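Sharing a structure here in structure tokens format.
A single protein chain has been removed from this complex, and every other one stays in its place.
Chains here go by letter, A and B, matching the order in which they are written, and residues are numbered from 1 within each.
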Amino acid sequence: MEKSPAISPLVADVSESEAGHSLWSDAWLRLRHNRAAMCGLAILASIILLCLIVPFLPILADPALQDLPNKNSPPSAKHWMGSDQLGRDLLSRILHGGRISILVGLITTMVSLTIGVAVGSVAGYVGGKTDAFLMRVVDILYSLPFLIVVILFSTLAKGYTNDFTDWVVDLTGWKRDSIAPFTGLIPLFVAIGALSWLSISRIVRASVQDLSSREFIEAAKSLGLTHRRILLRHIIPNAIGPIVVYATLTIPSVMLFEATLSFLGLGVQPPYSSWGILIKEGADRMLSNPLLLIFPSLFFIATLLSLNFLGDGLRDALDPKSSKD
Amino acid sequence: MKEMLRTIASRLTQGAIVLFVLGTLTFFLVHALPYGPFQDEKAVPDHVRERLEQLHGYDKPLLTQYGLRLKNILSGNLGSSIKVMEGREVSEILRQAFPVSLTLGLIALVIAISIGIPAGIMAAIGRNTSVDYLIMAAALFGICLPSFVIGPMLAEFFGGHLGWFPVSGWNFGDLSTMFLPALTLGLGSAAYLSRLTRAGMLEVLHQDFIRTARAKGQKNHIIILRHALRGGLIPSIAFLGPAFAGMISGSVVIESIFEVPGIGSLFIKAIETGDETLIMGPVLLYGSLIVLANFLVDLVQLWLNPRLRARASA
Partner (left out) sequence: MNLPRITLLLLLALLPLASCKRETMVERANRDGIMLVGNSAEPRSLDLQLVSGVPESKILTSLFEGLVGDHPSKDDTMAPGAAVCWEHNEDLTEWTFHLQPNGKWSDGELLTADDFVFSYHRMLNPILAAPYAAMLHSIKNAETYNRDERTHILCGLDESFPVAWAKLRLANFHGTPSAETEKLLGKNFDSLSHADKKSVLAAKGLDRMSAQHLRSLLADPTLFDWPADIPTEARTLVLQRLLAHLEAGEPDLFEKAKVGIRADGLHKLIVTLREPVPYLPSMTRHTSWFPVPRHVITQFGKITDRFTDWSKKGNIVGNGPFQLHEWRYNHYIEVRRNPYYWDAANVGLHGIRFFPIENPYTETRSFLAGQLHTTYSLPADLLTRVRKRHPEYLRTEPYVGTVFLRFNTTRPGLDKLKVRQALSLAINREELCKYIYEGYSPALGLTPKLGDYQPPDVLRYDLEKAKALLVEAGHPGGQGLPPFAVLMSRTTPSVEALQAYFRELGIRITVEQKDWGSAIAAQQELNYDIALGGWIGDYLDATTFLGMWTKGNGNNNSGWSSAEYEALLRQAAQQADPAQRAAILSRAETLFLADAPIAPIAWYSRLYLHRPEVQGWHPLVLDNHPWKDITLAPKP
């Protein structure tokens, strides 16, 4: 992460496009050769694509369509992965649930990123007492039992979701039905995001600290650039590497969290579904219909694996001398 | 030496702050819940509910309640459960549940270490061979498979199908009841540990002093055991603290799957009913365990890594 190309980054500011191009294209070349990462990327892309377009696929459009006489049926032409305990098409439920799971993963990670990058870069750049204080806070939060605190937060979130939705409806006048799936998730984003930014902030801080001590930053300061400009235009873009890597690796852990919360009944609330809920329902009904557990788990694990491979690959690509060898 | 003591003192202070933050956070979160502990399936008559609120001090202003609780906890009084086990002292309930959770966590830790570290070492030694790929693939699977998928599957296969272990339940007198829950709990950490061990060992194995030892003709396994392990295990040991913390948290799920009568299941029940004292007890207990675990890990790290020791006393 600390290895940078030979070109002085100040010059890079001037001829940004050229310098950035070669750094990133180098990384992309290396990534391309990483078979596992490419595989992961492909799988990930297909899953995301499927989940995005599923509302537009006529056969799979309605995950709520019940067919009680045909419940728990094995895979057939009508139901490619069989039907669940209410006769709903399993594949459709999985894909619709995937939308929510991936959405939770992405947005929560973005929330984490924003907080983590903000805290980490301020701490690393400003240094001194601010740094000490912020890192103390991070240390303390780090020592909290993560899942326990998230459970507390999400119980609270669950209790107020309806009131929150009401408030948004009052405020914006939007129809309750269309926003309910999202307002139901927002407390979840906050609950999980509230603690998952910690590791990102540490990584960012380390990067920013290192970058801040370089001569080109001294030069920028002496040129009279404001701190904000320095941070936003020079430091953070150069620290993007580790940020991207950790973001890619945070998404799966966030998704795992959401699934755990759903398992405990605290995550996504019915009637909206997520992979976590589907897995829980499958685990309960393992005796009567094991496919209900196996298929959603496969999608879930495939997504997590792909993200992990991709993240590892990105890390290797951006930093060829890493000890992973 | 003085520096070491200074470090220890500051760690302990930090631990105390952590517990304070945790307790305060929990208190206000629980009191913010929209439902209270005085509801029942069949309507509780108003005068009954008023009476109950009076009894537990819920009719006082929130900050007063906070102050009272703080005073009580600091003097060691965790109070009595309000709803889940009305009247039972929280400390007494925890006294029965804690050994269960602790045993579960420790066995899981032992399993994680005994699977993860040897696996990582083997992978590092057989770098880029099929052994390496196999182990790393298994590790990745272990990280991505949630415990609530593995758990029921293991229970069903080894418990229901083969009958080797009980499907659920916990019995101190019967070791076989502890195996499946601990295994499920430990697998995730084992996976992480194997990756970290592999990375750490590789880093060390590349270094010059190893090459020197090889050149001198020392046998491979002696090299590993005597020279490489100490440095190579550093990242893994560092991870043990967070690993234990993760297992403590994760035990909540395990206890639910296998009906283990530990602190986690009490916690979940208390959350469902808003039983503040029974929520606070487990939360503080978990917090203390994590603080303690991190502290111990720091000590072990200091002992293992002479460089850190030097830095601490510098």
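Going forward, a contact is a pair of C-beta atoms (placed from the backbone, for glycine too) under 8 Å apart; a residue touches a chain by one contact, two chains touch by 3 or more.
Here the structure is a predicted model, which means the values were calculated and not measured.
Engineer: Which residue among B:72, B:96 or B:212 touches the omitted chain?
Structural biologist: B:96
Engineer: In the whole complex, not just what's shown, which of B:167, B:213 or B:299 touches the removed chain?
Structural biologist: Among B:167, B:213 or B:299, only B:167 touches the chain that is not shown.
Engineer: Who touches the missing chain here, B:121, B:144 or B:243?
Structural biologist: For the chain that is not drawn, the touching residue is B:121.
Engineer: Taking the full complex into account, what residues of chain A touch the chain not shown?
Structural biologist: Looking at chain A, the ones touching the missing chain are residues 64, 66, 68-69, 71-72, 85-86, 158-159, 162, 176-177, 180, 269-271, 284-288.
Engineer: Where does chain B touch the missing chain, residue by residue?
Structural biologist: Against the missing chain, chain B presents residues 34-36, 39-45, 47-48, 51-52, 55, 80, 83-88, 93, 96-97, 100, 114, 118, 121-122, 125, 155-156, 158-160, 162-170, 175-176, 179, 221, 256-259, 261-262, 265-266, 269, 272-274.
Definition applied: only the chains that are shown with their structure count from here on.
Engineer: Round to the nearest whole Å and give the separation of the Cα centres of chain A and chain B.
Structural biologist: One centre to the other, that is 24 Å.
Engineer: Write out the stretch or stretches of chain B touching chain A in their complex.
Structural biologist: Where chain B meets chain A, its residues are 14-15, 17-18, 21-22, 25-26, 29-30, 32-35, 127, 140-141, 143-146, 148-149, 151-153, 156, 199, 202-203, 206, 245-246, 248-250, 252-253, 256, 267-268, 271, 279, 282-283, 286-287, 290-291, 294.
Engineer: Under the definition above, what is the set of chain A residues touching chain B in their complex?
Structural biologist: 136, 139-141, 143-149, 151-153, 155-156, 159-160, 163, 252, 256, 259-260, 263-264, 279-280, 283, 286-287, 293, 297, 300-301, 304-305, 308-309, 323-325
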